[in-house]
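Only one protein chain is missing; all other protein chains are in place.
Just so it is clear, A and B label the chains in written order, and each chain counts residues from 1 on its own.
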Amino acid sequence: MQGHSTGKRRSGFLSRFGTAFFDGDIWVKLSVLFWGLGYFRRGQWVKGVLATLFQLVFIYFLLAFALPNLSMVGTLGKTEYASVYNPDTMKNEVNDYDDSFLILLFSVISVTALIAIAVVLMNIIIESYKLEIDMAQGKHINSFREDVKELFDSKFRLTLMFLPTLGIIIFTIIPLIFMIAIAFTNYDQSHMPPTKLFTWVGFENFLSLFRTIAGDGSSQSSAFGYSFVRVLAWTLIWAFFATFTNYFGGIILSLAINNPRTRLKKLWRTLFIIAIAVPQFVTLLLMRNFFGNLSIVNTICSNIGLTGLLQRWGWITTDYIPFMTNAAWTRPMIILINFWIGVPYLMLIATGVLMNVPQDLYESARIDGANKAQSFFKITMPFVFNVTGPYLVTSFIANINNFNVIYLLTNDYFEAGNLTMAAAKATEVDLLITWLYRLTNDYYNYRMASVIGILVFIVCIFFTLLAFNYTLGKGKEETFR
Amino acid sequence: MSRTSQNVTPKREKKPMTIQQKIALRKVPGDIVRHLILAALAFIWLIPIIWLLFTSFSADPGRNVLRFFPIEYSLNNYQQLLFNPGTVVNFPAWFKNTFIVAVFTCLISSMFVLMIAYTMSCMRFRGRRALMNFGVILGLFPGFLTMIAIYYTLKLMGLTNTHFGLILVYSGASGLGYLIAKGFFDTVPESMLQAARIDGASEATIFWKIILPMSRPIIVYTVISSFLTPWMDFVFANIIIKERIPQYYTVAMGLYRMLDKSSVNIYFAQFCAGGVIVAIPISILFVIMQKFYVESVAGGSVKG
Partner (left out) sequence: MADAFIENYASEANIVINIGAQSESQTKDTVLVDIAAAADVYYFADDQTRELVAAGALQPVQNADAVAAANAQGAVDAATVDGTLYAYPAMGGNGYFLYYNSNIISAEQAATWDGILKACNAAGVKATMEMTNAWYSYGFFAGAGYACALSDDGKTTTCDWNAEGGVNVLQAMLDIAANSAYINLTDGEFVSGAKEGTIAAGINGSWNAASIAEAFGDGYATAKLPTFTLNGEQVQMGSFDGYKFVGVNAMSENVGWAMRLAEWLTNEDNQVYLYEATNGAAVPANTNAAASEAVQANPVVAALAAQSQYATAQSLSVGGNYWTPANALGTIVVNGNPDGLELQAILDECVAGITALVE
């Protein structure tokens, strides 16, 4: 960092702003009103012009966009849509209506933009103050060209991060804030803009979810609480099994293939890779047809008498094995099919890791007299766990949100058998996220979907923190430098 | 461990077996069993793929439930798919669309990812840790939550129903996926960076002229994985491409639609054919990507 006359202590952004504003001379203080003033005074003309232009754009934005929407964000609109058909012009004449959705969206955008602008403004003040100090001390004031050069040097990080961060703000942060806000409104099928308005309901959605976990089935929302618990339970169980079966399966497979006495290693690896190289959505849709009620697998099963056997044992009550239509069967099937999809992938990763086990560890172990089994359990496995530990955590969290597998395998095919869950539009094999998708897409129940989304997030945070705590102290970034 | 018994020189008289030879022989049955198991597993793993392949050559356009192998074979499905674009199925158009979307997504995504990964990894600045943690938190929200909001944001920009909008959706927030690339950049020795700075190189020069050229494995990995994303996604494509004109679909959307209830009996075999065609470039890319991933993860410290 270039010399700062107030000393080398790393002060926070806000306190630097405070210092700049209060200690700065009149020009710095006035820069709050006229943003280019500080620059002009210190001779940075180009930056001054840029700052002033920026201010003009800001004023326009404020008046034309931000204020109209923010003023209505409290009520989210008052005038409902009404239209009258005019046969002469052959068009509908529409009143000047309020669109709740757009009001909220634009308000979120405005607030974000205003925060960003405020940050820029505070930076301008800080810079003006710095210029004042530098000038007083007789230090060199950068010309515009030199400032630009700095953007590619000491401030390169800003240049590098600008576009990606902008993308993240537009495509992740703003939509997220918007959808979190929706969880506190009553935006659903009966309140759909542009023809209907929706409004704030506070914590009502959350309360209704938890208040009725006991479930008395008398209204639609009470079924939500009941279903939520069950879907959450299955989501966690699924994530657990999916992650760990794949993990151990991949490791074991990789060990088998990498065993030094195995021939044709490359062949085995390639064969397994082919199984996963076909895009997931093709294979999953294929599997749905493969295991359907009237399908190849069922035909084979009945031909070899398996179906008959299961019927005699009382395991199935139908003439086919209901792989994909009966919850008790479908749940294991999903885990199995996921195993089929995931193991080759894990096998590759495990191979990469196994190839990296430092050989000298084995050497010294052998010298110390350890046999193969001991080497395996005391060196190989701990090493593998250590390196892939973080992967396990991310994999678990990713599986909580593993939409593709569940949706492609069961959508439109698996019907819920539990009446209360069906009332809440959930099925016994739904993950929280597939339930969320169905609520959004098929039933336009955006508010409950948002509530569920937020709860999924909380669940994920919980597990992430758990994992962070566990791995605290292990594997810092700097280890390899 | 891998040094199996060596019969160093052929001797005339029968030598008693060395311990190593004895151990090796004892292992042979284990080897055979292991190979058999591997073969069986590989076979099981490939059964659905084989079914896919064979069904794609089936003369019967619908599903085949009584027999594993089709009754009649024909190239009809491929011909229909590739040469007879219709109003419901238009594979060449889908392929072209997805390809274009994928190329641009890959360009923008890779740039974003590498830019952020490098910044987070090789530069030290105030608030870096905070930003990284914030990024992790953002990543924990389910992506679908934001579907409808993104749709309307795009609408604000007038970009719905366009492929450009789709490209933006896929690549806009890609910077969040920087972790793997960052892991790679973490292995760049600090000394190299310092040396370059002492030599007077600006940060920009270091990035473009020094770091990038030697980061081939991770660049290839990033490029390929971002290229593959648009081929596999149908959820977001469904939302953004609102006009139900098949010419605009991506491959994922098109194939998915072929299997909805009303068309499955007419299009199943073609679906399989489409799946096979799509699988070929994707699997090749996937294999390449894996190679580079392993190289970058296991590469250890980067040699300058």
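Just so it is clear, a contact is a pair of C-beta atoms (placed from the backbone, for glycine too) under 8 Å apart; a residue touches a chain by one contact, two chains touch by 3 or more.
From a predicted model like this one, the values you see are computed outputs, not experimental measurements.
Of the options A:Asn326, A:Ser395, A:Thr434 or A:Ser450, the residue whose C-beta touches the omitted chain is A:Asn326. Touching the missing chain, out of B:Tyr151, B:Tyr221 or B:Phe234, is residue B:Tyr151. Of the listed residues A:Ser15, A:Ser83 or A:Gln374, the one in contact with the hidden chain in the full complex is A:Ser83. Contact with the omitted chain, checked across A:Phe21, A:Tyr413 or A:Phe463, is made by A:Tyr413.
Residue A:Thr318 is the one among A:Ser15, A:Asn95, A:Asn303 or A:Thr318 that touches the chain missing from this view. As for the chain not pictured, it touches subunit A at residues 81, 83, 85, 87, 89-92, 188-190, 192, 194-196, 217-221, 223, 292-294, 317-320, 322, 325-326, 328, 413, 415-423, 425, 441-445. Across the interface with the omitted chain, subunit B contributes residues 60, 62-63, 65-66, 87-88, 148, 151-152, 155, 160-161, 239, 242-246, 260-262, 264-265.
The rule is short, and it goes like this: only the chains that are shown with their structure count from here on.
Centre-to-centre spacing of subunit A and subunit B amounts to 19 Å, using the average Cα coordinate of each chain.
Per the touch definition, subunit B reaches subunit A in the complex via residues 1-2, 4, 27, 31, 34-35, 37-38, 41-42, 45-46, 48-49, 51-52, 63-68, 111-113, 115-116, 118-119, 121, 123, 125-126, 136-138, 140-150, 152-153, 156, 168-169, 171-176, 186-187, 189-190, 202-204, 207, 231-232, 234-235, 252, 255-256, 259-261, 264, 268, 271-272, 274-276, 278-279, 282-283, 286-287, 290, 293-294, 297-298, 300-301.
For subunit A in complex with subunit B, the touching residues are 10, 13, 101-102, 105, 109, 149, 152-154, 156-157, 159-161, 163-165, 167-168, 170-176, 178-179, 253, 256-257, 259-263, 268, 270-283, 285-287, 289-290, 294-296, 298-300, 340, 344, 348, 351-353, 355-356, 362, 372, 397, 401, 403, 412, 432-433, 436-437, 440, 446, 449-450, 453, 456-457, 460-461, 464, 477, 480-481.
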